[in-house]
Structures are given as C-alpha cells and as structure tokens.
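Missing here: one protein chain of the complex. Every other protein chain is in place.
Moving on, here comes subunit A:
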Amino acid sequence: MAKLLRQRLLQLVLVILGLSSLVFFLVRISGDPASAIAGADADPETLAAIRSNLGLNEPVLVQYVRFLGDLLVLDFGDSYQYRSDAMALVLDRFPASALLTIIAMLIAVGLGVPAGVLGAVHRDGLLGRAVNGLAILGQSVPNFVLGLVLIMIFAVSLGWLPSFGGDGAMSLILPAVTLAAFICARQMRLVQAYTLEELSKGYVRTANSLGYSTRRIRYRHILRNVTVPMLSLVGLELGQFIAGSVVIESVFSWPGLGRLMVESVTARDYPVLQAGVFVIGVLVVLINFIVDLLYQVVDPRLKAQLVTR
C-alpha cells in the first residue's frame, strides 16, 4: 500500500513536470501574447513594453527556470487577459466542468451498463442489434452535431430548455445528455464485449447448474466480474472530461474549464494555460490512483498481490 502511494506520487511529479514543460514550450512557439493583448496594430514600443512587463523578453531558458521555480510553490502568476490570479480563475471554472462530467457519467453508466449486459445476453435478438446500432451511432455522430440537433429540438423548436449558459439545473440537461450519449455509446460496446466473454466462462455454467435465476447470474455474478475492466475505462473518461469537454462546453457556452482553456489559447494567456494543465494533470493521476484502489476492492486477486508486496 505504501509502495503504491510512493509510486503514484513519483508518477504525479513526473507527469506534472513533463506536461508543464511541454505546454511551456508549445505556447511559446505558437505566437506572441503581446500582440494578442495590445491588438494587431499596436506600435512596436507598446509591444516591447508589454513584453518586458511580462518578462517575455528574456531568453526562453531563463523564463523556463523561473517558471519551474514558480511551479514549485504553485505560483502560476496573473492572467494576461483578466489581470487576476490564474489559478483562482481555473479553480473558479472547475466545479462547472466537474458537475457536468459527473452528471453525464452517472447517466452514461446508469444506461450503458444494463444496456450492454442486455445487449450481450440477447446478442442475436432485436435487443442485441438495437444496442449494437445505438453504440455505433453514438460513437460516430460527432458530439457537436448531436448538441446542435438537441438545441434545435428542445431549445429552439419546443422551447423547453435553455440552449446555453450555466445557471440552474435546466441548463445542465442538454450538455449533460450530449456528453453522456458519447460516453454511454462506448460503455455499452465494452460492457457488451466483456459480458459476452464472461457468459462463456465456467462459473456461469456452474451458476446455471445450481439453478440460479438469470437475473442473479447476470447482475450478481457476471456484472461483478465485468466491473473490473469497466473501472479503468470509467476512470480514464472521468479524468478526460472532468477537466472539461472542450467541444461540448463551447457548443453550450458552458462556463467550464474546457472553454476557459480554449479562450486562453486564443488569447495566448500563458499563466491560465499553465494553471489549467497543472490541474488536469493532478486530476488524471489522482483518478487513476483511486481506480487502482478500487481495483483492489473489486478484484480479490489484486488484493492478494497488494498484501504481499
């Protein structure tokens, strides 16, 4: 247990260092923040003043060392755009993304897992084909298209739901459903594949020979064994989307981290980008760590390994 923790801490440090360095250099070769701040037709003196003000006129390596020093004390500086603390901005937007993702994930798991199991059990029947079709449809329709279609139907034509914004439960519904549809499709597919694999295993035959009901076999025995591979998928997606779904947040003008990051890229707002990447990195490593811990709970074989090491 202590060893796993040590491993994960080391991993966290490496991931953060690598990611931050990558972003540091990438943004610096992508354009000039000074012109983004001052506008395209600003005179050279103003630009130079802004650069020296931001410390961008120094050699890149000097900037990098200073950046690493600030990283050590978690100081990301002020946003160029908003003139306020970059990390505060990021943390301010983060809950909106997290809320959206968690709601979407709950919808996706709640629908995708039973649908996947049913799809596997009735593989050759109507239900199996329906699950298959939906899974392919869900994965192949780009989510901005689905988002726009949903806006057209429920916001524009029917007027039941707001089409954008981040206030209240009503405005959460459309983006959450759009994101859920995407995640759900993948989960159905995977749960179906895993379940099919489990169905042919010996313990299912044993359960049948013991006269257990099909419901007990499916949702107690098979599902428990399917949970193990499912966990890693859910973990990965949580990490990916909790940090903001760029496309969906933009389509629905959802005030989340993803949209903030897109805006910061356009504005060359280095400090916000760095802070955002830092938060995302920490999150992904943290969620993977939690998934690892959950593995031990769900899979007794891994628990045994953990105790021995």
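Assume a residue touches a chain if its C-beta (ideal position, glycine included) is under 8 Å from a C-beta of that chain, and two chains touch if they have at least 3 such contacts; residues count from 1.
The rule is short, and it goes like this: contacts and distances are computed from a predicted model.
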Chain not present in the shown complex, as UniProt names it (candidates "Ubiquinol-cytochrome c reductase iron-sulfur subunit", "ABC transporter domain-containing protein", "Tryptophan synthase alpha chain" or "L-lactate dehydrogenase complex protein LldG"): "ABC transporter domain-containing protein"
Given A:Arg28, A:Arg186 or A:His221, the one touching the chain that is not displayed: A:His221
Given A:Gln11, A:Ser52, A:Ser84 or A:Ser213, the one touching the chain that is not displayed: A:Ser213
Candidates A:Asp70, A:Asp92, A:Glu197 or A:Asp299 - the one touching the absent chain: A:Asp299
Missing-partner contacts on subunit A, residue numbers: 3, 201-203, 205-213, 216, 221, 224-225, 298-301, 304, 308-309
